[in-house]
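Report on one structure; see the data block that follows.
The complex is shown incomplete by one protein chain, all other protein chains being positioned as in the whole.
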Amino acid sequence: MDMSFSPEDQQFRAEVRQFLVERLPSRLSEKVRLQQELTKAEIEEWHAVLNERGWLAGNWPKEFGGAGWTAIQRHIFEEESATAFAPRVLPFGIAMLGPVLQKFGSKEQQETFLPRILNGQDWWCQGYSEPGAGSDLASLKTSAVRDGEHYVVNGQKTWTTLGQHANWIFCLVRTRTDGKPQEGISFLLIDMNTPGITVRPIMLLDGTPEVNEVFFDDVRVPVENLVGTENEGWTYAKYLLTHERTNIAGVGFATAGLSSLKRIARGQVANGKPLIENPVFAARIAEVEIELMAMATTNLRLLAQAAAGQVPGAESSMLKLKGTQIRQSINDLTRRAVGPWALTFPSEGIEGANENTVPGPDEAAGATRAYLNNRKLSIYGGSSEVQRSIIAKQILGL
Amino acid sequence: MDMSFSPEDQQFRAEVRQFLVERLPSRLSEKVRLQQELTKAEIEEWHAVLNERGWLAGNWPKEFGGAGWTAIQRHIFEEESATAFAPRVLPFGIAMLGPVLQKFGSKEQQETFLPRILNGQDWWCQGYSEPGAGSDLASLKTSAVRDGEHYVVNGQKTWTTLGQHANWIFCLVRTRTDGKPQEGISFLLIDMNTPGITVRPIMLLDGTPEVNEVFFDDVRVPVENLVGTENEGWTYAKYLLTHERTNIAGVGFATAGLSSLKRIARGQVANGKPLIENPVFAARIAEVEIELMAMATTNLRLLAQAAAGQVPGAESSMLKLKGTQIRQSINDLTRRAVGPWALTFPSEGIEGANENTVPGPDEAAGATRAYLNNRKLSIYGGSSEVQRSIIAKQILGL
Amino acid sequence: MQFTFTEEQTMLGDSLLRTLARDKTPAALMDLGAGAALLSEADGGFGGTGADILMVFRTLGRALAVSPLLDSVVLGAGVLALAGEGDLAEQASVGAIQVAVALDEPGQRYDGTVGTVARGGLLTGEKTMVSGADTATHLIVSATDGVYLVDGAAQGLTVTSYRLMDGGRAGEVRLADTPARRIGDLTLLARPTAAAILAVCADALGAMEAAAELTTDYLKTRKQFGRPIGSFQALQHRMADLVTEIEQARSAVWNLAGHLDDEDRDRHVAATKSLVGKIARRVAEETVQLHGGIGMTEEYELASIVRRLLAADTRFGDSDHHLERFMALSAA
Partner (left out) sequence: MQFTFTEEQTMLGDSLLRTLARDKTPAALMDLGAGAALLSEADGGFGGTGADILMVFRTLGRALAVSPLLDSVVLGAGVLALAGEGDLAEQASVGAIQVAVALDEPGQRYDGTVGTVARGGLLTGEKTMVSGADTATHLIVSATDGVYLVDGAAQGLTVTSYRLMDGGRAGEVRLADTPARRIGDLTLLARPTAAAILAVCADALGAMEAAAELTTDYLKTRKQFGRPIGSFQALQHRMADLVTEIEQARSAVWNLAGHLDDEDRDRHVAATKSLVGKIARRVAEETVQLHGGIGMTEEYELASIVRRLLAADTRFGDSDHHLERFMALSAA
């Protein structure tokens, strides 16, 4: 039993920290700290900085231009980035599509698409969910019918995060309608500029158009854009979902959020004293901090297992469930910490600030926005209800 | 809208209060306050005091020797009794069997049994639950087979509260095995001294033998002890359960428990100050007090509806659910308030005190005992899970 | 003891609900007498009791109406009436004037410390989060020595306004030697503030009821894995817990309504606001969760309910602020 990081990992952490000090523009970290939305250009700017250092794709093997980090190194990078308030790396190309192409893609697909993910030429989005399907992903209906050297795609995807910025989408489509719902699904790469594609932003309750509906109307996709074998897409989809689950606990985000919360609570004055000295509020902070200390160790225990070659099992469902609770608690306390100024949130779905300067602490508007936005944490990527069912069935055998 | 009690009800409350001051022996109220178990003789003593005043059966009409109180008067009596730490009136004869006999019993049964409930000659217990049936009451198996002028009863009842003190038991028995489970159930009155009856106390985790198993082995019960019509017992059973649900919220018990909790917290010293001045603990008390204030009003709203002639619906399930949560929270905080001395609870199931005087506040042993014993509140009389299902189905239509 | 509304109160509630279904303008509300129902007969209205406030605001909450009734009537007309300004109060209650009440100051959170000072009939100070400030014809302003009335067009008065999350607007109010008329001492504010807190809680109650109905309907109609998701026991039990909490909130609102003019008003204000704020947050979070993705979207009706519930917790002091007030009042 040894709870400390190896000297190599400690050295790596120091490197990451140094890099962030040197290369992370405070213009960006300040926006992240205040939980403001980043523009497309700002996200791309940070991707480019990371790519220059060779650190954009920590999870990719070096042969594909990745950093080839261990699970523990990735964890260290994510933790340091989050606590430095660096923008997060977009998962769509790096964490989701990349591993699928590396494992199941053709050589041409790898050579065409992987470099363009790294150099920022392509912005990918995900076409998995469909209206009415919810947690029942396998029931998808978007069809792809073979017509010569093309598939003709018809249907609708939804919850496509940041799809409004994307020029490519990876989609699950149905290429066969008989058999079990999991069978007959294929994995297609689609150029968003193909005729017949319409993107409609969906405004979320935090007032941002973070997700989109994507409509396909007789969209012709070249057959070479099929990944792997026709009708085997469910396998690739599950592989992708497993990889997406890295950093499922969000320890770094929670740690950063907790430090922001404390900073706000030190600045706010309640009944003549800093809010952080109010015993009832301080107890609420302490309770969530104690939960976070334990959850971070669960995360490390699973990382250590992964490092030892074990595939993470249903334990990661516990991590998602508890990690979500902790992050949402921190969001809730942060919103409450900014006091009456939590009301200043602009609710009309307009990106950016209110037309006049709003009063209260700088963090106020972002606190409410983040609270509302992060209600999604317990819904997407397998809702908390789905995680509980997985735990009950796979761990407990109920 | 008028939240105050009528002048008549206020006058009644004053009378009850005066009566309790005059007639409730402090010997008894001190034991109740310290949450110690009462002996059979002490319970009978208090019943006799109430009966002398004509107040033992508040829910019975005057023609049967009851007080004929309104729902609001009964509430006032229960609240005043609880906050004065009076022993509670045993429900088995008064609240359960009495109303059934009054509505469905024969004249002979009424004349024989009702006076003996009031004068303490009979101690009744309830034979409803059976092993393995849990919340599924209708699946009962204890059989009663007609043999001339007798029923011959075979089977087993369980969770029979205070059955070790009883000389009579009212039982649900199966008199027909075909048809739906609810059909073919009859309601029998059985003398506990009949040959073939064995009572086995079940020790509870608080160390007291509060409940019992009752075994019936060819027990011969005269047919005149059948209540109402054969095979119609389910109707009477449901009627009984409705009546039992009076005081389902336990407002008086919660109020009394809260005052005990505050008294302990004023006496305990934590880090040099009275525990009640500790902001974190005081906040826990305040939160449950605020919940209780609201729940007490829900209770009054339903009482006012009952007074206006409406039959309480599934709302009483909300009252049981929330009332239980509040009482269990108070039990929990009380146990924590007595600090390290909560450990002194005698765990070997021996009635009465430890062989040596135990240290700490007088309330310590009783606090732990009551905490453990009241875990039953969310299990018996329709568990919290059953209440939630009732709410979901009957109120929400899910 | 009687937990029912008068026939007039019930009729007003019904007609409000019908009208709001097609017309949510302030004018429509005023035409129905919703403003006058919040003022006592002595002050030119026909209501003003706790029960009136409960009925009107619970209905507004259910209908998700944005109205000037809270700021201009319950608070504004409420203070004016107590100050003996019956004419102005009546005008506010029918919407002829718009009153904003400026109490809080920057950096003070919920504790209401006042730094604004009056010198020779001129006010100087800063007020924050003044709801309805930008459209006010009259402002009521707390100063160190009492309550003042300020004309909305007075010299030295600046209002910078911004949107709020519940759809209303508020403003930062700066007073620099602004002419003002003293209308009474600070104790004037107690009853109107308590009434406003009742109004916010009743509004939240209506919004919670709307959220619960919406969610129950969704659970009945939405199908997943081949059956309505409302048939899944885990969701049934959570919904049952949620309506049980709402029942608690309902009783808490009744408690405050019934004790609004009693001597233990402050204790009920603290208890009710604390409990309703806490339950409002939970209802907001759980109803979104029980909906899943659709509950996250702005176009679905739940979004505005959720923001209204969060705003209700925040306005006039959140659940923790009132929990501590309750503790202080209990210790006293």
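The chains carry the letters A, B and C, assigned in the order they are written, with residues numbered from 1 in each.
Criterion: contacts are C-beta pairs under 8 Å (C-beta built on N, C-alpha and C of every residue); 3 or more make two chains touch, one makes a residue touch a chain.
For clarity, every value in this text was computed on a predicted model and none was experimentally measured.
The chain not shown here makes contact, within the complete complex, with A, B, C. When the missing chain is restored to the complex, the residue among A:Ser4, A:Ser26 or A:Asn193 that touches it is A:Ser4.
Where chain B meets the omitted chain, the residues involved are 129, 134-136, 158-159, 202-205, 207, 268-272, 275, 278, 280-281, 284, 328, 332, 335-336, 339-349, 354-360, 368, 371-372, 375-376, 378-380, 383-385, 388.
Although one chain is not displayed, chain A still touches it through residues 1-6, 9, 72, 276-277, 279, 282-283, 286-287, 289-291, 293-298, 300-301, 303-305, 307, 315, 318, 321-322, 385, 387-389, 391-393, 395-398. Interface residues of chain C facing the missing partner chain: 232-234, 236-237.
The criterion applied here is as follows: only the chains that are shown with their structure count from here on.
In terms of inter-chain touching, the protein chains here all touch one another pairwise. With centres set at the average Cα position, the gap from chain A to chain C is 38 Å.
With centres defined as mean CA coordinates, chain B is found 53 Å away from chain A. For chain A, residues touching at least two other chains, in rising order: 280.
Touching of two or more other chains is recorded for residues 235, 323-324 of chain C.
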